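A single protein chain has been omitted; all remaining protein chains appear in their positions.
Let's look at chain A:
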């Protein structure tokens, strides 16, 4: 949209161009809006004469309305609930603090206002819904019962499974613990034995009552030479 010559010309003319362009566009938009509003106010007036509330006409593209899948999450707004008198489903224009409706560009102060807005025909029309709900047959009802029941059984199974898994994991951890203790014990025993052996070896080397091969060779030699040993009692 912006001119490539911008770098060589002064920026003012560029803005100027945009202004002109925007102005034309805005003018057209305003004209359209005015026409639409005129048409709407005519219809609204007619509806009022007939004792009805006016809503934007259906286009035929609307979908049926469905029940909420879950409860509105208001946990973040606890305490804000009931700030306004009940029945005041009037939002503030634009985005603000509270519950914001993108489709209608309105902000609501609390969950009650919000849910009332969600249920309002104004909102339903804005999101392309008719406010009509499909009737369910006996077969639909049975299917739903089956689905809910199966889901609950699955959840129960999952619960059992996770419990089983938890037990399995705990067993593994305990096994590891035991293994570790066993290893340490073995190590300790090993070390103690090694120390003992060392002691024994020292004893053997210097002890009196243990005869290790070659230990007394010297004594024997000396004895054979007529010299008695250094206190070696046993011979």
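Criterion: contacts are C-beta pairs under 8 Å (C-beta built on N, C-alpha and C of every residue); 3 or more make two chains touch, one makes a residue touch a chain; residues count from 1.
Operating definition for what follows: contacts and distances are computed from a predicted model.
Going by its UniProt record, the hidden chain of the complex is named "Pre-mRNA-splicing factor 38" among "Ubiquitin-conjugating enzyme E2 G2", "RILP-like protein 2", "EKC/KEOPS complex subunit CGI121" or "Pre-mRNA-splicing factor 38". Only one residue from A:142, A:161 or A:201 touches the chain missing from this view: A:142.
Although one chain is not displayed, its contacts with chain A can still be listed: residues 64-68, 71-72, 86-87, 111-112, 115-116, 118-119, 124, 131-138, 140-145, 148-149, 152, 156.
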